[in-house]
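Note that this complex is displayed minus one protein chain, with the remaining chains in position.
Naming follows writing order (A, B and C), and every chain is counted from residue 1.
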Amino acid sequence: MELLRDNNWVLTVGTFLPMVGVLIMLFIPKADEVAQKAVALTTAVATLAVGVWTLVLFDYGQAEKLQFVADVEWISIIKSSYLIGLDGISLPMYFLSMVVTVLVMIYSWDHIPSPGNPKAFLILMLILQTGMAGTFIAQDLVLFFVFFEVVLLPMYFMIGVWGGEQRQYASLKFFLYTMFGSALMLVAFLALFFKTGAESFAIPYLVENGASIARNTQIWIFAGMFIGFAVKVPMFPFHTWLPDAHTQAPTQGSVILAAILLKLGTYGFIRIAIPVLPEAAKEWAPWIGLLAVIGIIYGALGCLAQTDMKRLIAFSSVAHMGFVMLGISTLTPFGFNAALFGMVAHGLITGMLFFVAGSVKERYHTLEIKRLSGMLKQVPRLGWIMGFCAMASLGLPGLAGFWGEFPAILSAYSPAEGLPEETFRTFMVIAAIGTVFAAGYLLWLYQRTAFGEPSAEFSGHGDGHDDIHDVTKFEWIAWTPLLISIVVFGVYPQLMFDVLDPAVKATLAAFGG
Amino acid sequence: MLSASTEAAEAVFTSGWFLDHVWIVPIIPAVAFALIIFFGKRLPMKGSELGIVSMLATLAMSAAAAYQWVNRVEAVEKEVFVPPVIKAWTWWSSDGFSFGIGQHIDGLALIVLCVVAFISTLVQIYSVEYLHGDRRYTHFFASLTLFSAGMMNMVIAENMLQLILGWEIMGLCSFMLIGHWWEDGANSRAALKAFFTTRTGDIGLLVGTSVLFFAANEWTQKTLGISGFTIRGLSAWALSGEPSSTAITVGAVALFIACIGKSGQFPLHTWLPDAMAGPTPVSSLLHSSTMVVAGVFLVARLYPVFFEGMNILGTNVNFIVVIGGITIIIAAALAFVQNDIKKVLAYSTVSQLGYMMMGLGAGAWLPAVFHIFTHAFFKACLFLGAGSISHSASHHSFDMKKDMGGLRKYMPITFITWIISTLALCGVFPFSGFFSKDEIIDNVGHNGYNVFMIVGLVGAFLTAAYMTRATYLTFFGTPRGASAGEHHDDAHGSHDTHDDHGHDAQAHDAHDVHDDHSSHGPRESGKLITVPLIILAVLAIGSGFLNATPFGEKWEKLKVWVEPRAEVVDPTSVALVAHGGPGEAKSLPAAEESEEGHHSSPCGSETPTDGVCVAPQLNHAKFKWSKAALSLIIVFAGILISWFLSMQLYERKNKALVGLTQRNKLLGAGYKLLANKYYLDALYENVIVKAIAYPISRGAYWVNQKVLDGAVNGAGIVARVSAGWVYRNIDQRVVDGTVNSSGAAAQGAGSALRPVQSGKVNQYGALLFGAAAIGALVLVIINT
Amino acid sequence: MLSSLLSVVAASDWVSPTIDYHALAPEIVLAAGIVIVLLVDLFTSETNKWLVAPLASFSLLGAFIPVVTIALSDNTMRELFDGRYVVDEFSLVIKGLFILAGYVVVLISTDYLREGDYYQGEYWFLVLTSILGMVMMASSRDLVSIFVALEFLSIPAYMLAAWRKRDLKSNEAGVKYYLLGVFASAIMLYGMSLLYGIANSTLLTDIGETLSSEMTSIRALAILFVIIGFAFKVSAVPFHTWAPDTYEGAPTPVTAFLSVASKAAGFVALVTVIYVAFPYASDVWQPVIWILSVLTMTVGNVLALRQTNFVRMLAYSSISQGGFILMPLAVAGEGTTGQSALRAVVVYLMLYAATNLGVFAIVIAVARKTRSGAIASYGGLFSYAPGLAALMTIFMASLAGIPPLGGWFGKFAAFQAVLSAETNWGYAIAVIGAVNSVVAFGYYGNVLREIWMRPVPDGDTAPVVIQPAIAVALGITGVATLVLGTLPGIVSHFGDLASLSSAFSG
Partner (left out) sequence: MLVNQFLMLGAVLFCIGVYGVIARRNAVLVLMSIELILNSVNINLLAFALRNGSADGHTFALYVIAVAAAEVGVGLAMVLLVYRNRKSIALDELAEMKG
């Protein structure tokens, strides 16, 4: 594969700039919270600026090629190098990670969750940013693995320290699950390395040589990667960490988790597992598809059973990621495009929903659906935003969510050659039914919380409910970009498909389409 | 062939700027929506002016486009296929599949577009007064405007995806508008139900679109060079003789399920009456004349697909016609037992939609489209009339028995427009409904669906009867309840007390305004309400003459303008793919002329050679006064019987009322009065019911409420309960439990191993050497 | 008989061996340091005893200099005494590791000893002696020198474990360590005697050549017993029983020393023996080490989950880590795996040393304030000592093997080595190892949870005072953990030791 090496500083700077911010923050005393926040925010904005510059420099005409490639010796002894690059698949996720970080930073300006300590909180967030961005640019399996894991600890602490009541349980569960997956994934990576002649960990190299591995071996290696990525996605039945983690995480954590971290798994499938092991992918695809549709229905049922708003949104992630995985399981460029779009869309929408949930919690001190009512009346703007997000989430055309969902369903009609058509068509119908469920639980949620009269508990004046106020300045600043993106991508999806399509096609070259 | 096409290319179809730029039409309200949302509250009229102006602009543009279309059509001979004005830009593309967005403008699109723009304009004007002072006045206009944008987008859609876009936006708006007064739980539940039910139908839309796309795409790409989402591509494909019967049947059935949901067809009609919880203008616009016809429109739009998929004209029974027929009767019967005037109209709408569906299912395409057109005017008029009553006379109540009666004296304009529209709805000559409905019934019979022709006639009888009852209850007799000037709080408490911390002052102002005009008793509504009523009433009379078959072919304008001509055309003429900018849009080259005249077009009946068809050849029944007379007699019979019974009741009721009024004066309370009215009404009900439709309507209502509605609600409950069970037992116990228990197992193993670490050196030594000894033993055995 | 023996001796003329003093310089410097420390301790008054600690560190740093100069010289392969004592790349790397680890131990011991008023001079003497033994171990290529080096490093360690004379736990720790240690080395000696009988030589290379022929039960027995001796040293299950008790009872700096340096010495000996003496007997030791490795990591992990005492938990963690270090050796005999296995072991040892010493430095610093060894006493550390908490986080994450902190690369290298064998046994142990690495986070994460998420147990949030020596130790270990984690390329070539693994490459 041809690699474009121009401007290859840009990715490294974009990825590691947050670490500079971390260093600076280490030397600012803990008490100076404003300075901490300012430095963190500045760093995030500067990083985003680099990201924007990356967008400018990116050669859209050659989106299928890796660009800004840097290849520096790193651990030569194991033939791993610092090989980074960006193509059309990575670009949206890479950029999204930067945007989300900035928004979360803005939101954090006056929303540092209990027990405070913005210094640590923001440092963790910046580390997280480096890990997320790094995962999307890494083109070397070892490097990928390192970045993939870097995000674990900050998130563990974010949930564990700044989370809700059950935070310790949830954080440990999150961690153990993910680590379990990534340990097996690492084993799979290494097996892959040796089976391709122990020459290189570079993904482009492995893509070229992976297909030559014996079919049975491929299946086993794929199994290892599958567990690693499926836990992260999370696919049924590896999803149980997600509701706990989401529910307990602080708002910022939930947003990042939903917007970016979950995508690391699907990204791994798209970037590594499937292109490198095409034979195994074909073998596994129906099972992935099956788990995906189970996830869709199961996640929806899970949502209907929830009494906690945040937990409901968390379960909806299971369902939505099911659509993404369904698209992936078709092994067609069409399905991949849908999945990638779905990833971004879900990131924007569910991230936004978690923001809203966080703000509701901040105002009402509860997320119990039963106790909430009449939000539209008390906090009309927040209520409308929530309605908007719910609509986007249930896949209303014209908003971003639809373009992940519908093409995914569509793609299941005709999966790649060699996959069982009938099976996938069944999946298609089930997934379509899933969209109705999505409408069901989201609207039900909305009807119960936003409509009606505010419950007596919260409607009194002056008795401790003075903090029930509408959307604040910082919230507006943090949310507006998300809301606008949801509309923009919904109205003009081509913005993203343009970038994705050539890269996806190049990725799936092994499948003859 | 070659010479023919070059020759055809010379025949230039006229076009025009407006026709080329219809795609702007939905954008206008969309922009207006955004403006209202962001700036509406700061404007002097709180955003309503933006909505109205945008609607007027769309109306003007659609009308101009329609005019240019008429020119285009009339410029050519009758046997020539007039290609639609198509434009497409790539909206998005993925894996080589390109998905366009653009316009597909033909007679059908334009007629519906004009109707939408027109009714929307009137409804918005009407709403200015009707919702004056409402707390979410601005939001209301924003939603209405967005709704129009969605509907227009659907109407002009170049392809299925664009259609889905509009379709779903309408769903969203209907959710917002039905739930407009969401402080009341019933309203929000109704909104949820409406959205959820239509959404259930939408599974069919998604699946159907997918199935058709994949079945057709290859063919359309090869033959026409366009994607399998495009309307014209699918149409041509459906008639090409190419599709396997499975694919097209599955696709058509799936799409029709979506139509059932959207157009309130049996058995998914239950949401529609509930949707009357929304403000009356909403009911008038969305749930009578525009949104609910979306399903009908879809069937008309993709008619070739349904034509082939359902084998219309091939057999005497198909899915669409059956559903349509059932809906007519079921809904009409239900209309008898309603006390709420809007619910009567809602069931009437359902019933009329049934006519349209039945017409489409039976091959009566043009009459069905015509009925969309005429029905829009008189039904909008009826709804707005009902709104006018509640606004100015009955103090926001819609209960005909409690709060209406004798209003003709107080509200002459409302009364006259109502009567005109009712006659139109009943299908009385020469009101518009006569021309369209009679056409449907006529053509259904003509195409061999004799059973359904009878169904249609029965439906016409029932329609006449229930509308007479409603009219009688509302406008005749003695004023009751609120119409009699009484003030009861429970009625208005439902939706105009929107107190809130931040908006106390405003809300109270609004409140006062309402109280103010209500306390004066029934009177005519303001100009902003009556003028739209008058306009609609005029159209309720006049619109029928656009295709007045009884007066001969000269009068059949719509047939010329709207019905696509079923001719075999050169593929290139429908294959236009406009990836370019707006300026590049061009008229399509003319099509090849059929050699043997229009009656023998092969479209729809056999595989077209040397070209493609985009419309099936349909038959038209010759109008006969004898048949019309029969149906008119039936209608008049319905009206007279109903009227007679009502008169009888009116006498008795009057007698009873004297006593009651005295008691009412004595007690000074309305409660017993209302109760006694119920007694009388029950009698009324019994007479009508016994005379006409006791078994059917009661039974149907029971089925409706218990079985269908129960099924919907039950499904919800079952889903929720089963979800709870799954969550508690499977997710938390099995899946999560496995993980947690593996953790526990690890810890347990730790505990189990701890005794080994006894702390005693001797035991440590024993362990050490024991292990060594075992190892030694094994090794020795292996190595000897 | 005796005469014949004497004639053999007499037959070869006695030639005084040429001694490469440069090669022996580290040992010589250390020995000199030991003597000076002893003498200074003898002749200084109580008030000047503090002098001894810097002396000890200087002698260690002094010993490090020749290690560097040899490494930089052209000749990095020096054989002394007929190849019984070899200074090659491997031994240099290991010597450097021992000396630096010893230096860090000195740093973390200094204030501990001064405040505890323990017998300082002897302590330094014993520590230095033990380090000398380890340094010798790195070069020994003869059964005798291995045995001597082993005892040289062990005997002072026994005494160090029992250093707090009045403390019953310390006594118990010393006695247990001693008895089991001597028992194990006796068993090993028995094995060595058999080896000698088989090969008629104590030189490892000779033994290697002899064992290349057919295996007999007696040979297998000899190999097994020798391995057991070292397995005890590396506290492999089921020869680990001493470790938790000794670690808990011994003074904390000693525990640090034992868990890092002493354990590393055991691995060095094991590697030397396997690579030089048994390269052709992999049929015997591969399964043994496979089983040891699996048992070690698994049992260590599950027992660590139940611990409430921090140091005891660390003991089990250290056992479990030992299992991971053993893992690559379990397939070292397959094809060309030997080289990557050796690299994995060496790299793992380095990273483990850096991290684990860091942990102990923090344990000492924190215990100074809390006066408790319970894990629960670390509750809320983050709130009053964020720096220590952050470092502890880094170390714990490194032990758990989370990138980009040191430990991950050790695990990675181990997995890589195991998988490079491409055998089913290799895949199996890799999967077991992967699962274990997850379980391990159970207890490492538990520590982090205490530090970050739990309240301070007694509400005492006075900041922890960190003495300069500890701070330096923390600096060294912390930077090492971070840098080695992000740029493992720096250490990984230290593991590229062709000379030792030459037997496998051919």
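We take it that a residue touches a chain if its C-beta (ideal position, glycine included) is under 8 Å from a C-beta of that chain, and two chains touch if they have at least 3 such contacts.
Quick caveat: nothing in here was measured; it's all calculated off a predicted structure.
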Subject >> Chains still shown that are in contact with the chain withheld from the display >> reply: B, C
Subject >> Which of C:Ser201, C:Thr336, C:Ser383 or C:Thr423 contacts the chain that the document leaves out >> reply: C:Ser201
Original post:
Given the contact definition stated above, which residue among C:Ile65, C:Ala186 or C:Val465 touches the chain not shown here?
Top reply: C:Ala186
**OP:** Based on the whole complex, identify which of B:Ala186, B:Val721, B:Ala745 or B:Ala766 touches the chain you can't see.
**Re:** B:Ala766
Subject >> Option touching the unshown chain, where C:Leu72, C:Leu168 or C:Ala462 are the choices >> reply: C:Leu168
Original post:
Please identify, in ascending order, the residues of chain C that touch the omitted chain?
Top reply: 1, 4-5, 8-9, 143-144, 147-148, 151, 155, 158-159, 162, 165-166, 168-169, 171-176, 178-179, 182-183, 186-187, 189-190, 192-194, 196-197, 200-202, 244-245, 248-249, 306, 312
Original post:
List the chain B residues touching the unshown chain?
Top reply: 754-755, 757-762, 765-766, 769
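Please note the rule applied: only the chains that are shown with their structure count from here on.
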**OP:** Could you tell me which shape the graph of touching chains takes: line, ring, star, complete or other?
**Re:** complete
Subject >> Chain pair with more C-beta contacts, A-B versus A-C >> reply: A-B
Original post:
Just by CA atoms, which chain is the most central one?
Top reply: A
Original post:
Rounded to the nearest whole Å, what is the centre-to-centre distance of chain A and chain C, using the mean of the C-alpha atoms as each centre?
Top reply: 42
Subject >> Centroid distance [mean C-alpha coordinates] between chain B and chain A, Å >> reply: 37
Original post:
Residues of chain A touching 2+ other chains?
Top reply: 176
Subject >> Where chain C touches two or more other chains at once, by residue number >> reply: 442
**OP:** Give every residue of chain A touching chain C within the complex, in rising order.
**Re:** 30, 73-78, 120, 142, 145-147, 149-150, 152-153, 156-157, 160-161, 167-168, 171-172, 175-176, 179-180, 183-184, 186-187, 190-191, 193-195, 198
Subject >> Contact set on chain C toward chain B in their complex >> reply: 175-176, 179-180, 183-184, 187, 215-217, 219-221, 224-225, 228, 232, 238-239, 241-242, 244-245, 284, 288, 299, 301-306, 439, 442
**OP:** Please name which positions on chain B make contact with chain C in the complex.
**Re:** 743, 746-747, 749-751, 753-754, 756-757, 759, 761, 763-765, 767-772, 775-776, 779-784
